[in-house]
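Showing chain A:
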Amino acid sequence: MVPLNWYLVLSAIVFMIGVFGFLTRRNIIIMFMSIEVMLNAVNISLVSLSHYMQDMRGQILVFFIITVAAAEAAIGLAIIIALFRNKSTVHVDEMSEMKG
Partner candidate 1 sequence: MTAAKLIRAIFFIEILKGLALTFKTMFTPAVTRRYPKVKRPVQPGFRGLHALAKDENGKMKCVGCGLCGAYCPSKCIYIYTSDGKDHKKVVDRYEIEVLRCIYCGFCVEACPFGAITLSEHYEYSDYSREPFYMTKDKLLSNWDKHFAGEKGKRYFRDFWRPKSEDFIGYEGQAMFKGIKNEK
Partner candidate 2 sequence: MLPELFFGYYAAMIVFLSVLVITRKNPVHSVMWMLLLFFHIAGLYLFLNAEFIAAIQVIVYAGAILVLFLFVVLLLNLREELQTAKFIRSWPAGLLISGGIIVAIISALRSFVLAPQGMHTIEFIKRETHTKALGTILYTEYLFPFEIASLVLLVAIIGAIVLAKKKTRS
């Protein structure tokens, strides 16, 4: 039996990689993918917790996270396309018009 902590550590490491990617990359698509990586890290920990607690409510949460991720990806990518149409770049540094 694999200890639960292993899963949680794995989830933490993957989450960290996602955070690092989000903070350091400036390509908006890669940033989006970093968010997906973070969501997946959370999903891993939820599924493993649900398995070890023998309670399926955690997996329901995973279900909703996947749903919301789908909605978020659709909206986010639509925003990216709209931005690219106006600015013809995918670099967040160059989208500075709303800085105030």
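Candidate selection criterion: all candidates are chains of the complex that A comes from, given by their letters.
By our rule, contacts are C-beta pairs under 8 Å (C-beta built on N, C-alpha and C of every residue); 3 or more make two chains touch, one makes a residue touch a chain; residues count from 1.
No experiment lies behind these values; they were computed from the predicted model shown.
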{"item": "Touching candidate for chain A, same complex, options 1 or 2", "value": "2"}
{"item": "Sites on chain A touched by candidate 2 in the complex", "value": "1-2, 4-10, 12-21, 23-27, 29-30, 32-34, 36-37, 40, 43-44, 47-57, 59-60, 62-64, 66-75, 77-82, 84-85, 88-91"}
